[in-house]
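Take a look at the following structure, please.
Just one protein chain is left out here, and the rest sit where they should.
We call the chains A and B, going by the order they appear; numbering starts again at 1 in every chain.
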Amino acid sequence: MFETIPLTHILIVSTLMFFIGVFGFLVRRNLITILMSVELILNSVNINFIAINKFLYPERLEGLMFSIFVVAVAAAEAAVAIAIIINIYRRFSSINVEDVSEMKG
Amino acid sequence: MNLQTFLLMRHEIILMIIILVMLAAEIFSDDKKNTYNLSIISIILFAIHTIIGYLPGEQGTLFGKMYINSELTVQMKNILNIGVLIVLLQASQWLRKPENEGKTTEFSLLIYSTLLGMYFMISSGNFLMLFIGLETATIPVATLAAYDKYRNQSSEAGIKLLLSSALSSGILLFGLSMIYAVAGTFYFEQISSNLATMSHTPALLALGMIFFIAGMAFKISLVPFHLWTADVYEGAPVPVTSYLSVVSKGASVFIFTIVLYTVFKSMLVLWTDAVIGIAVATMIIGNLFALRQKNMKRFLAFSSIAQAGFILLGTVAGSQFGMSTVLYFVLIYIFSNLAAFGVVSIISYSTGKESMNDYKGLYNTNPKLSLIMMLALFSLAGIPPVAGFFGKFFLFMASAEQGYYYFVLIAVLNTIISLYYYLLPVKAMFIDTNETPIEPLKSELLPKIALVLCVVGLLVIGFASPVFEYLKEISFGI
Partner (left out) sequence: MSTEGLIVFFLVAVTLVGFALVFSSFIPPTSKNLFKAETYECGIETTGITWIQFNVGYYLFAILFLIFDVETVFLYPWATVMKELGIVAFVEILIFLIILGLGLLYAWKKQALKWE
């Protein structure tokens, strides 16, 4: 049943996710939303890794293991980012990118 | 895990033990006053670790070639160790500030964690190891940049660094997934041997490589991926800025060069064009922006962007000589940039002044500091008696040897532009007069040791040809 979905469809979905993430990162002005965009990028990469592993190189689980590590790293990144964002909210009382920008050059 | 393994991974394991011991000491020590002593102990431990790193050891691979230990990686780690030691010594004075009480150990712990990540990154023989090392090297730096909890700019620097590095690792990973699709493995050696059997380069692989270069360019802060650099460097505390601009950048350049030389060696023609383009843009933009900076930290930030462009001259060469010049230049760059940052941090710590106008007339009040600053800036600019000249000269030679004459010409022109702005602070310090100059400063013992180390390095390394000969011997080309 699942074998009938070709690899290209999965890759199209993941590529769309990747570019939506990049777009969100550049366009959105809320720090939390930017963080969500980054997560979207990382998860699109996960889809890529797992799909390529399953369809092209099913004999070794390298891509699968890579995606586990990506998830762990993404969690660490999100934790640190949220911690800093909480501190930013305490300092600036805002998490909008335009308000959180004292340095210009 | 047996003794053999231990000896092969001695850098990592010793540093790991230091981290765990410091962490346990921090957890189980009750006295709040003790934390400063703990940071002194951690510096001593790290100095011992640095010395142990120079002892001769064996070479080999571990975990099915996931981890590679060669003389080259050992020396790269030693170069980084020197940088970290100097940064720790410089930071010791700043860490005694009352607002840092109770989190001094945290500073060294985070620095060591990032360094551990860099070790694994340099020694990696697999993209998985590279990725984990890269992230371990990046995430703690973001917390370090946001270390001054009560200063707005520090938090801003932290979030900017973290989000842009997260985006860059996302881009890098997307490139890796394309490389995986073509090559079917993450091991450097297997990828390059798989690629060698192909008659032509698949388009997907070339795209993956471009994504990879873009991801790494973020970490090395090359143009056009440099936008985060100046704000982060200005906002972060001075020791963190010097760490970011020297050690982080050096480690990323090392692994970037290694990957280009091993994994993508069959695609030399493709990546040299891309890297030359990036390098030219980096040198020009870095220089043009450095020209109009008035804040010393921002000035050094943009100058370090331009310097990264120069380092790529050696990377592009693709020869054994090229790689050795990269190592040599990073070694000299550590001493020169850390000397400059050392002076900036001493002045910023005691007076809070960071603008270039405040440096006017510094020579009359603080002759030693101004002389050190002058030496450092001469080295960064590449003026002959100081080590920086030899570093840059070898970089130019490596590139010219491979026939990239136009590229070298652009680099030389950029060196001339950079001379102008590197001499601006020197002029301010020595020639300009000031009604209210910075009063004579007394610095503590440890930052003094750091500055002396830098000066010795600046004066000696340029003339010590065995250093370069040795680095050339352990390097490899395509």
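As a working rule, a residue touches a chain if its C-beta (ideal position, glycine included) is under 8 Å from a C-beta of that chain, and two chains touch if they have at least 3 such contacts.
Since the structure is predicted, the reported quantities are computational estimates derived from the model, not experimental observations.
Q: May I ask which residue of B:Leu23, B:Leu62, B:Ile284 or B:Leu419 touches the chain that does not appear here?
A: From the options B:Leu23, B:Leu62, B:Ile284 or B:Leu419, the contact with the absent chain belongs to B:Leu23.
Q: Determine and list the chain A residues touching the chain excluded from the picture.
A: Given the touch definition above, chain A has residues 1, 65, 68, 71-72, 75-76, 78-79, 82-83, 86 touching the missing chain.
Q: Touching the hidden chain in the full complex, which residues of chain B are there? Just list them.
A: Chain B touches the chain not shown through residues 1, 20, 23-24, 26-27.
Simple rule for what comes next: only the chains that are shown with their structure count from here on.
Q: How many angstrom lie between the centres of chain A and chain B, each centre taken as the mean Cα position?
A: Taking the mean C-alpha position of each chain, the two centres sit 27 Å apart.
Q: Can you list the chain A residues touching chain B in their complex?
A: Against chain B, chain A makes touches at 18, 21-22, 25, 31, 34-35, 38, 41-42, 44-45, 48-49, 52-53, 56-57, 60, 62-63, 65-66, 69-70, 73, 76-77, 80-81, 83-85, 87-88, 91-92, 100-103, 105.
Q: Which residues, counting only chain B, touch chain A once they are in their complex?
A: 127-128, 131-132, 135, 139, 142-143, 146, 149-150, 152-153, 155-156, 158-159, 162-163, 166-167, 169-171, 173-174, 176-177, 180-181, 184-186, 230-231, 234-235, 289, 293, 295, 298
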